[in-house]
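Missing here: one protein chain of the complex. Every other protein chain is in place.
The first chain written gets the first letter, and so on, giving A, B and C; residue counts start at 1 in each chain.
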Amino acid sequence: MTSIHLSQIVKRFGDFTALQEMDLRIHDGEFIALLGPSGCGKSTTMNIIAGMEDPSEGRVMFGDRDVTALPMQKRGVGFVFQNYAIFTHMTVRENLAYGPRMHGAPRAEIERRVVEMADFLDLGAILDRPSAGLSVNILQRLAIGRSAIMEPAIFLLDEPLSNVDAAFRAVMRRELKSLQQRFEQTMVYVTHDQLEAMTMADRIAVMDHGVLQQVGTPLEVYNAPANLFVAQFLGAPGMNLLPGMLDGDGIVLEGGGRIALDDREVRTARRATGRDVVYGFRPEEARMGEDGVTRPVSFVERIGARTILHMEGGIKAVFENDVAVAEGRPVTLSPNPGAARIFDAGTGARLEG
Amino acid sequence: MTDTTGRTLPAADPAAVARTAVRDAKDAGGGTSTRLGTWLTLPAQLLILFVAVFPLLMQLYLSFTDWTPLSGRNWTEAYTLWAGTWNYEDVFADDRFWGALGRTLLIVVVAVPVEFLLGLGLATLFMDEFPGKRVLYSIMLVPMMIVPAVAGYMFYLLFQSDGPINGLLSAISGQDVAIRWLTDPDLAIVAVMIADIWQWTPLMFLILLAGLLGVPQDQLKAATLLGAGPWQRFRTIVLPKIKTIIVIALAIRVIEIFKIFDTLFIMTAGGPGVATETISVFFYKIMTLELAWSYVAAAGLVVLVGLSVVAGVAMAFLPKPGKRA
Amino acid sequence: MTRSPAFHVFRTAALLLALIFVLIPVLWMVSMAFKPIQEWSATGDLLTWWPRDPTLDNFRYIFGERTSELIVALERTAGRPILASLLSSVVGTAIAMLAGTAAAYGLSRFGSGRNLPLALIQLRLFPPLAVMIPVMVMWAYLDLIDTWWGLSLVYGIVTLPFAFWLMKTYFDDMPREIEEAALVEGCSRFRVLTRVTLPMMRGPLASSALLVFILNWSDYLIALMLTTREWVTIPVYMASLSSSMTGQLYGAKAALGLIAAVPPVILGIAIQKHLVRGLTFGALKQ
Partner (left out) sequence: MIRRIRSTRRQFLRQSSVLGAGALLAPQFIRPGRAWAQDALRDGAIGGPTGFDGAEAYQYGADTPEGRAIEALKAMVGEGNAPSSIRLALSEGSIGQLTAPFPEGAPSIKDLFEAESGITLDIIGVPSGQEFTKAIQDISTNGGTYDVYTVDYNRLGDLAETGGIVNLNDFVAAHRPEWDAPNGYVGGEQGVSLLNKYRGDFYGISLDGDFLTWVYRTDLFEDDAMDTAHQEATGRALTLPRTYAELDETAQFFTQHTDGRIYGCTDLRNQGWGYINWYGRYTTMGNPNRFLFADDGSILINSDAGVQATQEYVDSLSYHAPDAISWSWPEQYGSMAAGTSAMTCAWSNMPKFLDNPGNEGSQVVGKLGSWAPPGRVVDGDLVSRSLLWFSLAAAVSEQAENPEACYLFLQWLGGPQISAWMVANPAGYFDPWQNAHLDDPLVRQTYHDYHVETIRRSIERAVPSINYPGATAFHNALDENLVAALTGDQTAAEAMQRTEREWQRIARRIGEDKLQEAIAFNNGAWPTITDPVPS
């Protein structure tokens, strides 16, 4: 177990800057998810931790050790690849034994560790099966086991579920989380799927365009997004964001209408650098009411347990039960008290009171 | 690489279902596909029949006779010179044949591994990015494009004892180098091998590069992270992955070395003495100088049978038809 | 991945050595092609890597000009052999590729012709010299000696194994789903082959064809045996470039060799991007 500190990491590929001054601390035994759309720099970050890429600037610390110049094979990290990178020409046993074998462990010890790991991961029955053609959940376990057998201080997982059928992901997620809890290792998990991040991670690091946007627990980043990007990226659907102009104790919305703010909110909004702000609220934190945002309904999505209203201007609302609305007719949404998040339209940052 | 996932989950592979359905439908529909298959393979079958089966039978026939052009008879009357297994007995008792075979094998066991290692080394270097890679890649393939006959003349000139190679060696060593490349029996075969290595390493390089490019990078990285050094990675990951392609590349070269002729003949004509006489040169000499054609027919069949065994072994390493992964 | 400076030095050195090894004979050929007759067999100080007195005489000579007092002008110029080589190699390649591709497809998709893989390997195994006797007899009987079509036919057959094996591995590799999708939509098998499969196989076809072409283009023995005059190919013609006065006409041979390298090089450049992927022989399915 080890903590990781990425200190002022910059990574450039030619003219392209993949990472900008990234600073991130990952605690001992923490399961952290690097979350972001593709191309946001999360894989680069992971590769830098693993040592597959060298940072252009900055340092990588494992605990107190500076490992920036340490080649990947010496960093002692376990890495689970997107496609698991199982050695398809070997059996399950040979895959598990690979690490200890490369480190020259005695045969008996290898055998003992392999059996131990296989029992732990419930792979005992298929130890001598060729690894090509195994089902994905077994491949995932095998991939983890193959790394875990080396007892790495850090585990890195690169979108391991992206090739898995949607129906199967829940199973895999559960399995992965329970594995992590049993291993108690520091895990860095790269994903573009917020559901994976929210359900498994202790903390989420949201990234976009090579910039670390926010780090926090799943609820923190969900409830208190640091900026417009995080607000929109997290949640399904994402937060409603309405640009407008601060006008006394309310906000005049661009698309029409005015929203009244309470005192605290007004104080918060006044911190904005100009008068342009963005008013945001979660689709699930609103009810139909008198005051608020009025827009015509473009269509209604009824998915059994929940009903999603899609309104013009990209505004959405989620209700726990069915609501009687007709498409094309205007509806007024009133955000719940305290649900409002106000962002500075100029900087994109959320304003806090 | 990605196709391993999901394959065992039937529901995840609707294409497989469709495939089976289509195949069943087509086969049930009067075997049109089989008929098309027969038509498609027909030209190749005819060509084989035309220029392989017939000559082979004729060859077999001649090999049991003592026919030569000197007999003054048409080959169809060769049976009048029936010799039974005489030619075969001769082949097995002929030092020169075995000597030529031995030299051919010597070239195989020396030149082919060198070509393989050079090709593999080069291909490994070409897996990395470096400046000038594309240009260098094209240049590396040039020897394949040179007609072997002209390569033979150039090597003949290069290897003269007062020729450019010795000149170059003199310049490097500062001494007067006068190695008798082509007139010293031991060196002549080395010179011949160098020419072969020059001409054919590019093909080896090309095939092995194709093989290396197909090795999944993730598995290599995974191996590295698990502590495998370069050599261990090569041995445990790369080698097993490109095993088949190596077998094919080696088999191609071994087969082609049994035909090595143009370059070698122009450089040394099999000499000095018989120091560089390979099986092809031996056949050529027997055929054009001794005119013992029925003997060549028998010896050719012996070589063919021997090589067929080798090829059979090599084919055992190849993926079986229809079986995937 | 990080590479140490020592590795860079090693790589540069290794590539440089390879470059030198590859280029020496090529350079010598190019240089020889532009050397005047006096420099052909020069030695010692007169032996230079670049012609001291470069000339186009060797090229003019092989196209029929009298360029030196020492050698009589050629009766037969290189033009005809170049044509013969082009014609027989191209047609031979076409035969091998057509028959090979069709057979490979037939075997890969319908399992027809299960004898072909081994039969074709054996065909390639056969020492050409040993089999030339029957072929010569047959060709003479069929009046195919010294014809471009007769030579093309033999070329097509001896390189058929290469075409077949290469194409078979591509077909084995190619996902059937695409073809089957087209079949479901009601295309006939043949249409699928010509409209769907072959267009997808453009790269493999090109790289296989190049390899086959190079093999045909390089041939010396077969042409030596099967041509006499009208359709003598470049390598055979090259062997005849000697004179009673000066022995082998190395400069003329080199000039012809340089010309002979042009078609494969052009083809090679044209399909360079397919070349590497084209040679996996289907061995990388894992």
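One rule holds for everything that comes next: contacts are C-beta pairs under 8 Å (C-beta built on N, C-alpha and C of every residue); 3 or more make two chains touch, one makes a residue touch a chain.
Bear in mind the structure is a predicted one, so any value in this text is a computation, not a measurement.
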Which chains here would be touched by the one that got left out? B, C
Which listed residue, C:78, C:125, C:145 or C:234, touches the chain dropped from view? C:145
Touching the hidden chain in the complete assembly: which of B:38, B:161, B:232 or B:308 does that? B:161
Touching residue (missing chain; options C:23, C:137 or C:196): C:137
Cross-chain touch to the chain not pictured, restricted to B:41, B:68, B:104 or B:199, is B:68
Determine and list the chain B residues touching the chain excluded from the picture. 66, 68-73, 75, 90, 94-96, 160-162, 176, 178, 180, 182-185, 269, 271-275, 285, 288-293, 295
Since one chain isn't shown, list which residues of chain C touch it in the complete complex. 37-38, 40-46, 69-72, 75-76, 136-137, 139-141, 145-146, 224-225, 228-229, 236, 239-247
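We adopt the following convention: only the chains that are shown with their structure count from here on.
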Separation of mean Cα positions, chain C and chain B [Å, integer]: 15
Could you say which residues in chain B touch two or more other chains, in rising order? 1, 4, 241, 325
Residues of chain C touching 2+ other chains? 286
Can you name the residues of chain C that touch chain B in the complex? 3, 11, 14-15, 18-19, 21-26, 28-29, 32, 41, 43-44, 47, 49, 95, 98-100, 102-103, 105-114, 116-135, 137-138, 153-154, 156-157, 160, 164, 172, 176-177, 180-181, 183-184, 189-190, 214, 217-218, 220-221, 234-235, 238-239, 248, 250, 253-254, 256-257, 260-261, 264-265, 268-269, 272, 275-286
Within the complex, chain A is touched by chain B residues 1-2, 4-9, 12, 216, 218-219, 221-229, 232, 236-237, 240-241, 325
The chain B residues in contact with chain C across the complex are 1, 4, 15, 18-19, 22, 26, 32-34, 36-41, 43-45, 47-48, 50-52, 54-56, 58-59, 62, 75, 118, 121-122, 125, 128, 130, 136, 138-151, 153-155, 157-158, 160, 162-165, 167-168, 198, 202, 206-207, 209-211, 213-215, 241-242, 244-245, 248, 255, 258-259, 261-262, 279-280, 283-284, 287, 293, 296-297, 299-301, 303-304, 307-308, 311-312, 315, 318-319, 321-322, 324-325
